[in-house]
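Note that one protein chain of the assembly has been removed; the remaining protein chains are unaltered in position.
And then chain A:
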Amino acid sequence: MTYIAKPKFHHPGLKKNDLGYTHRDYEGKISTLCAGCGHDSITASIIEACYELSIEPHRVAKISGIGCSSKTPDYFLGNSHGFNSVHGRMPSVLTGANLANRDLIYLGVSGDGDSASIGFGQFAHSIRRAVNMTYIVENNGVYGLTKGQFSATADRGSKSKKGVMNTDNAIDLVAIALQLGASFVARSFSGDKSQLVPLIAAAIRHKGAAFIDVISPCIAFNNHAGSTKSFDYVREHNDAVNRLDVLTGRDPITVEYAPGTVQVVEQHDGTRLALRKIDADYDANDRLAAMTFLQKHAAKGQVVTGLLYVDPDAEDLHTHLDTVETPLNTLEAKDLCPGTTALEKINASLR
């Protein structure tokens, strides 16, 4: 429905954030996805998170692959550059973009077909390279645009809309991301915006590879009985370990928490993440424990959500490559070209 122009007027009393932007400034075109699609809730959550963080909309680069999820960057942050690239290749395009300009915020949007099948390799390698990004997988367990084939995240034993049983084992992208060293790993549910918005905000503030797997039911092809990615199934099996409040700045925490019920994680940029514990024993700073916890609960059919792991001392690819602070795309001939004197020396050494 791209032919329907989104009306530009808005309520004069619309709230503004610290930069003076309204919610509308973070919106994009009208979604062309099916009414009730989980992805649209994720889009709304991204808009909400960016608004709350008072990010300058144009300082975000939104990059996606191919598929329903990958269409969504057109539906948020209309003043940002977007790149709907090649199926499964968002991670490499994002990596390159990030290398070119370290000063922008990189939002990678992908789906389960895009990241767990055709782009599984690129997903893995961008995570292990610690690219500074927020990598969101809108995970519905099916190929929506091609009408309902199973994807690699579909659980073994789950049924397709046509009643076919999936006999292949599922890939759990969260488990893989943990193993590959992602420094921020979360899972959420598109039906739970109050959980998702702060997770996206925290991921954006995180310096390093931040990965969020968002279970996002496909209303058209994967929302039936027998599916493990339906609204009903996820609501029933959602096992949240914590709820996250993102605290920016260094002001003292004023929210009242009962002792022992909150874990505060301070990130490099000064952002503090206050994790209200739901599972009292869950430690979001323990990668190995997170992996075990995840496997144990998955075996019981539970969908573990929340901020599962965060490394407060995360590093990113630019740190590893020791690149200059100035974005590479702003360097000019005078910065980059060694000139004739150096070339004369090189010539002399080759005789």
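Observations on the model:
Quick note on the criterion: contacts are C-beta pairs under 8 Å (C-beta built on N, C-alpha and C of every residue); 3 or more make two chains touch, one makes a residue touch a chain; residues count from 1.
We adopt the following convention: contacts and distances are computed from a predicted model.
Chosen from "Ferredoxin oxidoreductase", "sn-glycerol-3-phosphate ABC transporter ATP-binding protein UgpC", "Nitrogenase iron-molybdenum cofactor biosynthesis protein NifN" or "RNA polymerase sigma factor", the protein name that UniProt gives for the omitted chain reads "Ferredoxin oxidoreductase".
When the full complex is taken into account, the listed residue touching the unshown chain is A:V93, out of A:I47, A:C68 or A:V93. Contact with the chain that does not appear here is found for just one residue of A:E266, A:D286 or A:D335, A:D335. When you scan A:R24, A:R129 or A:H268 for touch with the missing chain, the hit is A:R129. Taking the complete complex into account, residues 2, 56-59, 61, 63, 73-74, 78-86, 89, 91-101, 103-104, 121-122, 124-125, 129, 317-318, 321-325, 328-333, 335-340, 342-343, 346-347, 350-351 of chain A touch the chain not shown.
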